[in-house]
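Read through the structure below, which is laid out as structure tokens, and then see the notes.
All protein chains but one are shown at their positions in the complex.
Which chain is which? They are A, B and C, in the order written, and residues in each are numbered from 1.
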Amino acid sequence: MEELKTVIDEILRSISLTVSKLDLEEVNKLIDLLIEAKRSDKKIMVIGAGRSGLVGRAFAMRLMHLNFNVHVVGETITPAVERDDILLAISGSGTTTVIVTAARIAKKVGAKIVAITSHRNSPLGKQADHTVIVRGRTKLAKDRDYFSRQILGVHEPLAPLGTVFEVASTVFLDSLVTVLMRRLGKTEKDLRARHATIE
Amino acid sequence: MEELKTVIDEILRSISLTVSKLDLEEVNKLIDLLIEAKRSDKKIMVIGAGRSGLVGRAFAMRLMHLNFNVHVVGETITPAVERDDILLAISGSGTTTVIVTAARIAKKVGAKIVAITSHRNSPLGKQADHTVIVRGRTKLAKDRDYFSRQILGVHEPLAPLGTVFEVASTVFLDSLVTVLMRRLGKTEKDLRARHATIE
Amino acid sequence: MEELKTVIDEILRSISLTVSKLDLEEVNKLIDLLIEAKRSDKKIMVIGAGRSGLVGRAFAMRLMHLNFNVHVVGETITPAVERDDILLAISGSGTTTVIVTAARIAKKVGAKIVAITSHRNSPLGKQADHTVIVRGRTKLAKDRDYFSRQILGVHEPLAPLGTVFEVASTVFLDSLVTVLMRRLGKTEKDLRARHATIE
Partner (left out) sequence: MEELKTVIDEILRSISLTVSKLDLEEVNKLIDLLIEAKRSDKKIMVIGAGRSGLVGRAFAMRLMHLNFNVHVVGETITPAVERDDILLAISGSGTTTVIVTAARIAKKVGAKIVAITSHRNSPLGKQADHTVIVRGRTKLAKDRDYFSRQILGVHEPLAPLGTVFEVASTVFLDSLVTVLMRRLGKTEKDLRARHATIE
């Protein structure tokens, strides 16, 4: 079972490497956009497919705890996107069809598209008003291959498909939550008061 | 394929019979509770398991279109239930564990429990501050058996499990939407403006 | 509150009228396709947006009770659509972007597209290998207007947006469940054995 430890170390190293490459200017602008949306009571509509969708929901839940006017596209009570709302779209490849389509619809009504993706020049990235690059597998391939070859004698990356993008985005967005708490003067107690009680 | 027509007729007859037995006093009080919640900006939290949960979501979506402060228990951005919120619980049997548990939690914080169920004396019915009885299978067994025996020579009811309760509740709640529209002076155009556009 | 009764009657009449116009040949072919998919262990992938999505899920749940290999597009454990799978797409207008896009993707891999829609010549209808027409509002406008004008003195249809399509589709698909039960020799007891117990 040393194998598990090796894999965990590799995933942690990949995440660590990925988040270390975050552009703080990009992140700062995202924070400003979110806080401005809250101040002017605009909606933040979160969208993602598959596991990226789960990353988005985890972030949306915290935004709700922080009293943002946040919705997840596709859930029951999600209303129409409107002018100056933010569509926060999460897609490693930036090519996921439903995400790209959603961005086009949202853009048409004057919403701002914010993309969290590995690829600035993807169909999603190109439509975005603002992009935060979270490097996923492709961009880190050399580093990852290094670790995997050295340690386990395999040529395949240890974490399959979008794993690195998804976990790194989770860590990034959870860190953003803490920064938002501080900016908004919220404590853990405030979050707890909003936390779902029927569960 | 006359079989399909026979089954459809039977289901329509069951629904028709069920909704004809609705107690208008009970319905009227439900309408008052919903409108009062809207007026005082209290939350309406909808809960149901399985197909009853889908009935609840269909209603919740329309309440959102009508600008109610509505949430579906278990979805991403659902916050804590609070004093004077309404927990609208849908359960034919009134015994579904998660629903009964949710009602107990909600009651403890001072929320009002509104039950849509076939059984006033069920665990859910007993906890409810207000109940609207939608007769399901059990209560209509004689009538249903009548139709099924006469027409298709079987002793089993045509619509399995909770079907009659679920479809009758759908028709009832969709009718309620129309009544609420009139009470609130909303037109179809108002609903359309709130209707999700990313889909 | 006679209002509620009037609205219920109107909705029931609209549904009754809609289902009476179902083409039994179309329905029969749908049944054959579903049973053939079960026999050859192909997947049935159900998709719909908003309230049509809820209609689809209610049907998918019963198909699961009947031991079909059924999935709902967008849920966690939904796998890739493959050749000869069925994409069962529900959209009154037949224009919903994500549904039309899904149909295009599914068609490309050789899946069969089955549409439940009011519009044979819609983008969805045109892509479909088989279509069951469930007349919704547009097609019944004259009849519905008749009832509404006569009884309540309004010119607006009583049931807003897609309501008639959605409830009529629910009744239609629930009737189909009963027909499928008989074709497959399943009793209510069989369904109950598969019914989710953790709820």
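What to note about this one:
Methods note: a contact is a pair of C-beta atoms (placed from the backbone, for glycine too) under 8 Å apart; a residue touches a chain by one contact, two chains touch by 3 or more.
Bear in mind the structure is a predicted one, so any value in this text is a computation, not a measurement.
For the chain left out of this panel, the touching residue among C:70, C:128, C:167 or C:181 is C:70. Across the interface with the omitted chain, chain B contributes residues 74, 97-98, 101, 105. Along chain C, the points of touch with the absent chain fall at residues 45, 47, 57, 60-61, 63-65, 70-81, 87, 102, 105-106, 109, 193-199.
Where chain A meets the chain that is not shown, the touching residues are 1, 3-5, 7-8, 11-12, 15-16, 19, 22, 24, 27-28, 49-51, 54, 57-58, 61-62, 65, 96-98, 156-161, 163, 166-167, 170-172, 174-179, 181-182, 187-188, 191-192, 195-196, 199.
Note that in this section only the chains that are shown with their structure count from here on.
Least-squares overlay of CA atoms from chain A onto chain C yields a rotation of 180° to the nearest 5. The two chains most heavily joined by C-beta contacts are B-C. Counting the residue numbers used at the interface between chain A and chain B, over half appear in both copies, so the two copies meet with largely the same residues.
With each centre defined as the average position of its C-alpha atoms, the distance from chain B to chain C rounds to 20 Å.
Chain A and chain B, compared by their mean Cα positions, are separated by 36 Å.
Residues of chain C in contact with at least two other chains: 97-98.
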